[in-house]
Structure formats: structure tokens, C-alpha cells
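Pasting a structure here, questions to come.
Missing here: one protein chain of the complex. Every other protein chain is in place.
Up next, chain A:
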Amino acid sequence: MNARIIAFCLWPLPALAQGFAGMGSDAEGFTNPVPGHAFEFPADHGPHPDFRIEWWYLTANLQAADGTPYGLQWTLFRSALAPFEAEGWDSPQVWFAHAAVTSEGAHLVAERFARGGIGQAGVTAEPFDAWIDDWRLWGPDFDDLRLMATGPDFAYDLALDAQGPLIFHGDGGYSVKSEAGQASYYYSQPFFDAHGTITLPSGVVEVTGTAWLDREWSSQPLASGQTGWDWFSLSFDSGAKLMGARMRGADDAPYTAATWIEPDGSSTAYTDGAFTAEPLEQTEVGGRTVPTRWRVTLPDRGLDVTVAALNPQAFMTTAVPYWEGPVRVQGSHAGRGYLEMTGY
């Protein structure tokens, strides 16, 4: 597929002053998230075609038997041209997906595109099944899943077993992204145990580790002045976890939001300012300069850590390019996690 067409049409670039990937454009005709939404499961695991954008976003920190670390990403995006679903080629729903495997020395990427309405891609809530082509995340329920994807030079097949509850970000899953009140519905399952195989050009590797699944949908998740975000999902050796996000504006100071997750699954949401992230080191990658070492703090929890990319070259050379890869955490808390940076 022509990368430029996708990038220009579905996801206008930040240069158009509409925020990263068109998320700042206004939501005429689409439903907007509202506070106090009561989630219904399993239905809300499925798609919401009246919202403009939605994703099923899985990242995993894995290691081989010899301790070699790997990161893995699987994302299914739904982007609606109009706020409804229809049968056949008339469907205004467009699906695309990204898959990647990252090691210290390699970053392998693949992407897929599909039209809605014909069965090439979609999500059903019960039993849970999210698919595009031969890529698939499915299982009897949301806690017991299997994940598969293949690219020209890699493949993976993981079993995922949830060890804790769903976590709702912001105000009970209503996650505010800007001063102006742009928001999304956002919840996660950060407690997956994962095991399976990764196929690399060098051969098949048995891996084990943890995985974090994000669910988010909105019609205008960024304010028009916002150009991108830095998103951290960190799992500490203590068993606690942190989701921290930093929405960058063209002029204003970044807007931040965070969720602290205890090992028992209880969580605390933090509003703008509580969480900070400050770039320490930049890397030239994909023709851009991207920060790949950060100082991350959440003073309320005594957190002050350095977050460093396992592979600073983990750039997603997809139609909509961005940086996404596994990180190591050192400082007041040690651990690992994933970092996503868009709009650079």
C-alpha cells in the first residue's frame, strides 16, 4: 500500500496542525467519550464503529532461556471514515495493523491493511477474536488469549494468561488528554503472563515474559495544538506497574496523565503534572531525532527512574511512522517496559 496515501488521507500529518495522525481533527458525526461511562463487558472488548479511532494494542517484554531480552508488539487499529458500519465494500471502516519484534540488535516490522465489511479484518467480543488477514488475537475470553502474526522475516505465536484484573485509566476509564478536555475511553490488561515462540531469520526462539494489552477508543483524543505523545508502560520488579503518558503541544507545556498499579490490581490515577518525563539522550533514527533515554518521575510514589531503550533503532517504518520498543528501567525502581513515541 502506498504509505503516503494512507498517511495523507487517513492520518493527516502533524504539519497540518491537526495533531498526530489526525487525532486532533474535530469529530463531527462521531460519538465523543463522556465522563461516567459504564463499561459493559465483554461487549466493550469489541469494536465501537461510531467512534473515529480505536485500537487493540499489545506489547510484551520477553526473554529467551539464555536470558536474551526481546520485545514484541501487535496492534490492530480501526479507523472510521464515517460513524457507522455497513456490509460489504460499502463499509466506511478501515483496519490496519502493525507487528514488530525487537531485540538489542534487530527491529523487524510488518503491517497489514484491510477494508471493513468483508470479513478480512474485525473484532468480535465473545468469544474474543481480533483479526486481520492471518494475524490474530483470540481466545475463549479476554483473560485467556493466543496471539499470532507473521511478517516477511519474522513470526510469533504466544499464549497469554491474565494474572490480574482490568485497569481503568483516568476517571474510571475516561482518560483526559488535554487542557481543552479531549479524552478517550481507555483501559488495560497489564497482567498477562506470556510464553510461546518467536521466529527470527536466525531460527525459532522459545520465550517467556509478560504482556500488556491496551484498549482505547475515541473520536478526537488530542487537542488541535497537540503534536504527539510519549507513552510509557513500565513493570517494576516489585510487581507494581505504571502507565504514564505525556501529550506534547506545539507551544504549551506537555500535558501528562498516569496510572499507578499495585501488584494486587488496585490503581490510582494521576492528573496533569503529577507524572513527569524528561528526555536525557537523543538518537537519530528513521531520519528523525527521537529521545531514547528518559528521566521519569512520579514523586507521589517516590519514583525517579531512568528509562532507556533496549534498541534505540526501534522505529516503526510503517505508513504512519513512530517509535515503539522495549525499555529497561533503573533508579529508584528497577524493571522493564515499553515506550511509544509519536509525532517526532
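The criterion applied here is as follows: contacts are C-beta pairs under 8 Å (C-beta built on N, C-alpha and C of every residue); 3 or more make two chains touch, one makes a residue touch a chain; residues count from 1.
Keep in mind that, in the parts below, contacts and distances are computed from a predicted model.
One chain of the complex is hidden; its UniProt record names it "Putative ABC transport system permease protein", one of "Sulfate ABC transporter substrate-binding protein", "Cytochrome bc1 complex cytochrome b subunit", "Putative ABC transport system permease protein" or "peptidoglycan glycosyltransferase". From the set A:Gly36, A:Gly67, A:Gly105 or A:Pro152, the residue in touch with the chain omitted from the display is A:Pro152, counting the whole complex. Among the residues A:Thr199, A:Gln282 or A:Thr306, only A:Thr199 touches the chain that is left out of the figure. Chain A meets the missing chain through residues 1-2, 4-6, 8-10, 81-82, 88-90, 92, 94, 96, 110, 113-115, 118-120, 131, 133-134, 150-155, 199.
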